[in-house]
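For this depiction, one protein chain was excluded, whereas all remaining protein chains were kept in their positions.
A, B and C are the chain letters, set down in written order, and residue numbers restart from 1 in every chain.
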Amino acid sequence: MVQGMANWNTGQTQKWLQQYVDDWVAFYRKRTNDGDVASYIPALAQADPDDLGISIIGKSGMTVRSGDTDMSFTLQSISKVISFIVACMECGVSYMLDRVDVEPSGEAFNSIMHLEMQQVEKPFNPLINAGAITVGSILPGKTSDQRLEPIFQLLENMVGYRPKLNVDVYESERDSSMRNRAIGYYLLETGFLESDLNVTLETYFKQCSIEVTIDDLANIGMVLANDGMNIKTGEAIIPRQIARIAKVLMLTCGMYDASGKFATYVGIPAKSGVSGGIVAAVPPRVRDEPMPFTDGCGIGVYGPALGDEGNSIAGIRLLRHIANQWDLSIF
Amino acid sequence: MVQGMANWNTGQTQKWLQQYVDDWVAFYRKRTNDGDVASYIPALAQADPDDLGISIIGKSGMTVRSGDTDMSFTLQSISKVISFIVACMECGVSYMLDRVDVEPSGEAFNSIMHLEMQQVEKPFNPLINAGAITVGSILPGKTSDQRLEPIFQLLENMVGYRPKLNVDVYESERDSSMRNRAIGYYLLETGFLESDLNVTLETYFKQCSIEVTIDDLANIGMVLANDGMNIKTGEAIIPRQIARIAKVLMLTCGMYDASGKFATYVGIPAKSGVSGGIVAAVPPRVRDEPMPFTDGCGIGVYGPALGDEGNSIAGIRLLRHIANQWDLSIF
Amino acid sequence: MVQGMANWNTGQTQKWLQQYVDDWVAFYRKRTNDGDVASYIPALAQADPDDLGISIIGKSGMTVRSGDTDMSFTLQSISKVISFIVACMECGVSYMLDRVDVEPSGEAFNSIMHLEMQQVEKPFNPLINAGAITVGSILPGKTSDQRLEPIFQLLENMVGYRPKLNVDVYESERDSSMRNRAIGYYLLETGFLESDLNVTLETYFKQCSIEVTIDDLANIGMVLANDGMNIKTGEAIIPRQIARIAKVLMLTCGMYDASGKFATYVGIPAKSGVSGGIVAAVPPRVRDEPMPFTDGCGIGVYGPALGDEGNSIAGIRLLRHIANQWDLSIF
Partner (left out) sequence: MVQGMANWNTGQTQKWLQQYVDDWVAFYRKRTNDGDVASYIPALAQADPDDLGISIIGKSGMTVRSGDTDMSFTLQSISKVISFIVACMECGVSYMLDRVDVEPSGEAFNSIMHLEMQQVEKPFNPLINAGAITVGSILPGKTSDQRLEPIFQLLENMVGYRPKLNVDVYESERDSSMRNRAIGYYLLETGFLESDLNVTLETYFKQCSIEVTIDDLANIGMVLANDGMNIKTGEAIIPRQIARIAKVLMLTCGMYDASGKFATYVGIPAKSGVSGGIVAAVPPRVRDEPMPFTDGCGIGVYGPALGDEGNSIAGIRLLRHIANQWDLSIF
């Protein structure tokens, strides 16, 4: 229990939490230079590696925001969670799980090898590229814009406005990602893809290029934490079963090759993107002592300097610190 | 919410739960013939494939037991959780995590390939054989009995009596497991092993051969669910951090190649063994409606007919059914 | 020594050899139904599985032709030898061997895994698809026709006329080979490709679609057997060093996953294609007893029914029989 606090749900509490988070954002910002911003496309390479921001939104409405809170950045791999949710909502959970597995892969997110090596029935999970591209081929719609429409709608339902596509990032992704084209052609040949490859890759590159803020991520996390309900509107916008599966996948596969370590040291479902964003969903939990956000919260983090595994290096450390201090783990 | 129940903590409730579990044990017992008992050693091959039993112990002391509740069987891979906990308690968490990783492997539990293929720094996690054997080499003690002593003590603290070694099973394991010897020599050559290989393998084969019942497993699960505290004695017998890590590993790697599917469909930390046992730890959770065992529970299952991935086939189905019905998921 | 023959270089000999080969072509034609014609594009699927023909051209000019000698078929993988020779002639042996290795791969010809698994410096050899596509990217020329020009010229120098492109096959290959596009994009991303991917793949699909006959293949084999000299014209059309490397690659990697077995049982440099063609180059050799074609020969075989490894099933058996009978092995 954090020193001197008996009840976390007061205005006094919020001030203390704010001060606490401000202190640690300042501390971990110094550690950003242990990492590097993604450099494979110019739009990402221009990010300021020293940026670091966090937004926490609790069920009760309590909000703590700190650091660089106003940056917008692209979803990148975080979009894989959203597109999988949308595909499950459009096509059914059984249909999707017949086509994409839910097992951690032990391999890099962009591995082709694994598909080939084990003559697998289906991609390991929807959060590796092979799985996400397969999901993109299943989404209904002839054009990429038709396929993206329900993704934009779900995002709007979660964050309260319709986010925009960053066209520069989209075009850079489209023109530079040879590995994803290789994966796409491989999937096409092995019969995993359900529709035209070019439309599928366009869909995938566009979903990666949707722009958000850390408040948006915190809202997304809050919806997932609440099993699919938007607590602001009281509306159930994702079926509970699908929200649960999304959280399972985030916990077991959400942080690239460091997913197991993140689960071990932090213990909350989260998904990172190469732009430096992280979304985390903290379900309500039972604690013997008073703790902040026991009724659950959503967290958005932005810190574009990445560690070896492709996750925001300062963002991970900040999340780890706060999660341990406030005992946010689901375990 | 289960029909007609407003409050789960009454004698009336217990009767209803008992009836409910009895019905489903009877139902899933019919499905045992979809699987086969392990056949690589005689002691396991003699198990009755139709056996199925479950024991659930809640924090409040409420207990539901059903089916073949009196069978004793060996821990097998379930012991990997115990030995890892003991090693962390003896040598420290940092020391252990420097030597064994905590990442899901995407490979079979007895894979050597993965070690070689990626020139990994360390075995993927302590629940695959390479990791468990490495753990066994780190446990303090010159002889296998010295190394097993703290394992027996921890088990005694959890289940209330000192369990016994099944000597027949141990000798069969020792004499038949060529793959584990191959893994052992590989680890020896690559420098992962910290002590004599023969003592290490003896330790490993012995820990696999400790005999338990489903009540024992339920008690073990209950201690883990309560972050290391034995609710009967009120004693903290495993440090909270270590109990948490154990649950993370059970969730991400506990059910062999079906770990992701189990997390997705069941959503609780659990570990299976090839003898047909499963231990599950259900932490306390918040639910909007009354649900059974919201203050957490430990579950022990026995069903020796195994599915393709090496987990009790009827046991998994029974757990899945009950977990969904009672909303036990941690997500 | 074949019964009753003291000197193989007479008209009488030729009659006997002709009779001998006719008998064995008839015999092995019955075995064609152990295999199947390639079916991934219509043009190959329409081949008659019962076809079998062989053409043997010796240095002295002695020729033995038998079976279906007039069929034309596409080079397919046999073209990989030609394009590698041309690339070496255009860019130099050192330049090429810096960019494509000469090691057998132990993997399927169309594997991506190997590139990824070992983070190899370069594709294993120019006779697997990844290597052949890399070679195609190095050939000088902005368009595929410019890159193919020296290939057509070399073929013309070897076979005496300018062969034609089978446009139907080319278009089918281009439209159906998703795996090769996957390999191409992978190579593009990892930096192996030296020029535009589409032009490179066009070049590759076109070179595979050049039409030849077994006499053409025998002439090609004869040039290679003679270290690059066309014995009919007396012209050195391939530098000796390059002809030698081509023969090494044919021996070690020429028959897909059965290369080692072909070397063991037959022992001559040869390359097969999925259309059912095989080219073999038999260098001059020393024998204690009189044997046919001791001054070397080129052999062309056609038999579109393929065995499991993608080689002409009757063609391999016919070659094996004749090579053992006439002691053609280079070992």
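Observations
Everything below uses one rule, namely that a residue touches a chain if its C-beta (ideal position, glycine included) is under 8 Å from a C-beta of that chain, and two chains touch if they have at least 3 such contacts.
All values reported here derive from a predicted model rather than from experimental measurement.
Touch, as defined at the top, links the missing chain to these shown chains in the whole complex: B, C. From the options C:91, C:248 or C:291, the residue with contact to the chain not on display is C:248. For the options C:141, C:239 or C:284, the residue in contact with the chain missing from this view is C:284. Interface note for the absent chain: among C:32, C:55, C:105 or C:129, the touching residue is C:105. Although one chain is not shown, part of subunit B still touches it, namely residues 111-113, 116-117, 177-179, 181-186, 188-189. Listed for subunit C, the residues touching the missing chain in the whole complex are 97, 101-107, 114, 124-125, 244-245, 247-249, 251-253, 257-261, 263-264, 267, 269, 283-286, 294-295, 329-331.
Keep in mind that, in the parts below, only the chains that are shown with their structure count from here on.
Taken together, the touching pairs link the chains end to end in a line with two free ends. Centrality annotation: A (chain centre taken as mean Cα position, compared with the mean over all protein Cα atoms). With centres set at the average Cα position, the gap from subunit B to subunit C is 57 Å. Once the centre of each chain is set as its mean CA position, subunit A and subunit C turn out to be 51 Å apart.
The multi-chain contact residues of subunit A, meaning those touching 2 or more other chains, do not exist; every residue touches at most one other chain.
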